[in-house]
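All protein chains but one are shown in place.
Showing chain A:
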Amino acid sequence: MSRDIWLIFRRDLSLSMRNPAWIMIGIMQPVLYLVLFGPLMERVVSNTPGFPPGSSWTILTPALIIQLALFGSSFSGFGLLAEFRSGVLERLRVTPASRVALLLGKVLNNALQTVLQAILIIVLAFLVFDLDAPFGGIVLSLVIVGLTSTALASASYALALTIRNEQAFPALLNAVLMPVLLLSGILLPITTGLAPDWLYAISRINPFTHIVDAERASFRGDVTMDALFTGCVVLVVLTSVTVFWGARTFRRENA
């Protein structure tokens, strides 16, 4: 099983490394937010009560990293649809290789790519802007983003194989991702101090709100139960459920 995962991971990795430009294109959006939106936040944060603790960069950078995972990994099912159409998936499914390994090898590559992109963004925020975060917190935040990417990629593969339609798939994703993005407080944190009660209440239903909160806490170096606990529990549950969903879809006899 682990051998099969490794083989599929290596194949997908070498395919994505064949076009490293995509990795750069993938981080364009968060980089633009960092450069063109971040400076605006600096004064807003210092003059407005209600923001979480920390400088504007320790609030924005971790959130942009989750946004990166959110948009980067959710569309990975698109590549699977191409493999489905070209018969590659079927060819792999008729080998004795574990079908769950076919999923996990791919997901691992998505997670690795997201973590690499996240590192690039953090380095940029450190060098160009005033990001100040403890090393341990950064490492923890990378684990969080890696798991987030794992969860999203698994769900994306499962969804793609279930609806099997190149038009419906991105349309559905966009419809889901937009409210998820707004409700997770990525650009402006949804706190009790900033948001009306109803908006705050809705945002708490969104699992990504808790993940963004945990990511921000680890950037602050705040490893207390309170700040990290909810986000980590949500993340572990989300990852388990989506990987299970993906595995079940890959194992299904007529996938």
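The rule is simple: a contact is a pair of C-beta atoms (placed from the backbone, for glycine too) under 8 Å apart; a residue touches a chain by one contact, two chains touch by 3 or more; residues count from 1.
Note that contacts and distances are computed from a predicted model.
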{"item": "Record-based protein name (UniProt) of the chain missing from this complex, from \"ATP-binding cassette domain-containing protein\", \"Na(+)-translocating NADH-quinone reductase subunit D\", \"Carbon-monoxide dehydrogenase medium subunit\" or \"Sigma-70 family RNA polymerase sigma factor\"", "value": "\"ATP-binding cassette domain-containing protein\""}
{"item": "Identified contact with the non-displayed chain, of A:P20, A:P49, A:G87 or A:P196", "value": "A:G87"}
{"item": "Where the missing chain touches chain A, by residue", "value": "4, 7, 11, 14-15, 18, 83, 86-97, 164, 253-254"}
